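Shown here: the complex without one of its protein chains, the others still in place.
Moving on to chain A:
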């Protein structure tokens, strides 16, 4: 099944405010605490880095493919959802994620990941600059995406100066 919308990040617009993280942990676990967030901002002001990291819901998802107990399924929004009834906490999905966007909940020892909030991601609502967006295929402007990644890489290189 194809998802109708995609969660995209534009790091060059990220201000490092972490409102997405805070809102995510509040929504999912009712607490403020980054280890409960399904989106996390790599933030290093000394290096000039702000990068939101979140599951991009890969079509051919390594986390899902590698799960031996079939604990990850796709919902109607295209989100890869962890079924904790089945999950045995082997953490293979964390290891194989190419984006590092499957996280460990230290309390349960089990993985946590973005579930797209049933098609209404709270991180997107709290992002004031459009660094995290939920877009339908028509809304995705490939030129904008290309520019975003180009600027982003440029910023990383210039940082070295």
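The rule is short, and it goes like this: a contact is a pair of C-beta atoms (placed from the backbone, for glycine too) under 8 Å apart; a residue touches a chain by one contact, two chains touch by 3 or more; residues count from 1.
The criterion applied here is as follows: contacts and distances are computed from a predicted model.
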Per UniProt record, name of the chain withheld from view ["Polysulfide reductase NrfD", "ABC transporter permease", "Aldehyde ferredoxin oxidoreductase family protein" or "Transcriptional regulator"]: "Aldehyde ferredoxin oxidoreductase family protein"
Contact residue for the chain not shown (choose from A:27, A:80, A:110 or A:133): A:27
Touching residues (missing chain, whole complex) on chain A: 12-13, 15-19, 22-23, 25-27, 29-36, 43-46, 48, 50, 122, 125-126, 128-129, 155, 158-159, 161
